[in-house]
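Missing here: one protein chain of the complex. Every other protein chain is in place.
Up next, chain A:
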Amino acid sequence: MTATGTTPARKSPLHHDAARPAPAPAPRRRRLTERQSKALAFAVLTAPILLGLGLFRYVAIGWSFLLSFSEARRTISLGNWVGLDNYRELLSDERFRDSLTMIVLFTALIVPLTFAASLGLAVLVNRIRRGRAFFRTAFLLPAAVSYVAAAMIWKMALFSGVPSGLANTLGALFGADPTPWIQTQSPPLYWIVLVTLRLWLQVGLYMILFIAGLQSIPPHLYEAAALDGAGPWRTFRSITFPMLRNTSVAILLLMLIAALQAFDEFYAIFSTGASLGSEPVRTPLMHLYGVALQDQDYGVGSAGAFLLTLLIVLVTLLQGRILGFSRDKD
């Protein structure tokens, strides 16, 4: 017990708490029993995070859930119950439905592309001996950039509508006229902007995960395949890809959840600063942001948060189902 006394920072909360709750008859000595000191240590170590999660997760979500059944315009107090009206209002809002379609399309496009690109890079980087660190850094560096900063580069330098933009400069080499990449709705050229941005930003992160997965594949499998005379493609299909199964499932899940919650780059690229909700392209989260901040309708906003959660849960369950079935077939 004396040894604890040499760390004052640890001592004070211990003694402070020990003095307050007065357990049983006042202890004759300050020394706690083994069970008490265990419980006290557990409480001190877990209390901050439990209080924080309790307030910012459990209370917040519970409150919001109740708000979603309540008329709550410019107020966050409960009481004006309206049943499922908020959900009905949201689902009959064409702009919200459009944003749901938009995000599902975006997810269907970006997830397979990111998956293929990051797996491809991981296989290539893992294959070489010299210069691995350099290439890993080059591909990972974009992960340091925020979506907002990347959106600035994409919108104002790479895909700006003026002739000096990089895409238009390259296009001019082939005799193409300057194109307003972001404003063009048909064909929707802004998809190229959105998809390349997210690919650039995320591929390195997932590549790191794939490399970790690749390095856990026992090398003797590859030696056996080489003895059997299997070529690179054949080796990839029969060894690498099946052995990466768990990694792939985890990565797909991360990608799906990230894509369905897209907000930052859509907002930075399409928001005009005028009224929220006038953007040509919106994600569900952007819609909810507008509902909450501009209309200050926390009832409808909460309903939207739960609908989006439902969508995410459904998509991830579906992914589990599909991958689960293909495992049964193996």
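The criterion applied here is as follows: a residue touches a chain if its C-beta (ideal position, glycine included) is under 8 Å from a C-beta of that chain, and two chains touch if they have at least 3 such contacts; residues count from 1.
Here, contacts and distances are computed from a predicted model.
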| item | value |
| --- | --- |
| Name under which UniProt lists the unshown chain, selected from "Tryptophan synthase alpha chain", "Transcriptional regulator, GntR family", "Acyl-CoA dehydrogenase family protein" or "Carbohydrate ABC transporter permease" | "Carbohydrate ABC transporter permease" |
| Candidates A:109, A:217, A:253 or A:323 - the one touching the absent chain | A:253 |
| In chain A, positions touching the absent partner | 1-4, 7, 9-10, 13-14, 37-42, 44-46, 48-50, 52-53, 55-61, 63-64, 67, 76, 121, 124-125, 127-128, 131, 134-158, 162-164, 166, 169, 200, 204-206, 208-209, 212-213, 232, 247, 250-251, 253-254, 257, 260-261, 263-264, 267-269, 271-273, 285, 288-289, 292-293, 298, 301-302, 304-306, 308-309, 312 |
